[in-house]
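A single protein chain has been removed from this complex, and every other one stays in its place.
Showing chain A:
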Amino acid sequence: MIRADRIFGVVMVILALGYILSAMSIQTSFLSDPVGPRVFPYMVAGVVLICSLVMILRPDPEVDWPVGGMLLQMALALAVLFGYAMLIRPLGFVIPTVIAAGILSWQINPRPVPAALAGLGLGIGLFVLFKFILGLGLQGLPRALMG
């Protein structure tokens, strides 16, 4: 029986080995201290290796993983957040926020009208709060429109 702990452990072993490999190529200058910049990363990777092996050998009981529709929902949320991170600079704060907040709201409570209202309210309300009350330097609308 393969458990998530085992898979995670194997992934971490690979990452730790990659980390050690990357640490080996760190350049040291001739004026270095007795330890140098590589030893501590080696120690850290060593701890990761030991713990990952423990996880592979003695995994905890399996938990329920999201499947089917729920997995899609979570993928959608992830896509929304990544898209938001990319679009907030070119498109300004308000439009991406209305869309992203609306979609997240709909995911929690699948009624379109309240979700749309929540998105609109949050997009505009938070902009007013941050820009005018707290004085943060936010760009409200797409740069192209602002000239």
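The definition used in the following text is that a contact is a pair of C-beta atoms (placed from the backbone, for glycine too) under 8 Å apart; a residue touches a chain by one contact, two chains touch by 3 or more; residues count from 1.
One rule holds for everything that comes next: contacts and distances are computed from a predicted model.
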Out of "non-specific serine/threonine protein kinase", "Tripartite tricarboxylate transporter permease", "Peptide/nickel transport system ATP-binding protein" or "Ubiquinol-cytochrome c reductase iron-sulfur subunit", flag the one the UniProt entry gives for the chain missing from this complex. "Tripartite tricarboxylate transporter permease"
Contact residue for the chain not shown (choose from A:M86, A:V128 or A:L141): A:M86
In the full complex, which residues of chain A touch the absent chain? 4-5, 8, 12, 19, 22-23, 26-29, 31-37, 40-41, 44-45, 47-48, 50-52, 54-55, 58, 60, 63, 65-66, 70, 73-74, 77-78, 81-82, 84-86, 88-89, 93, 97, 100-102, 104-109, 114-115, 118-119, 121-122, 126, 130, 134-138
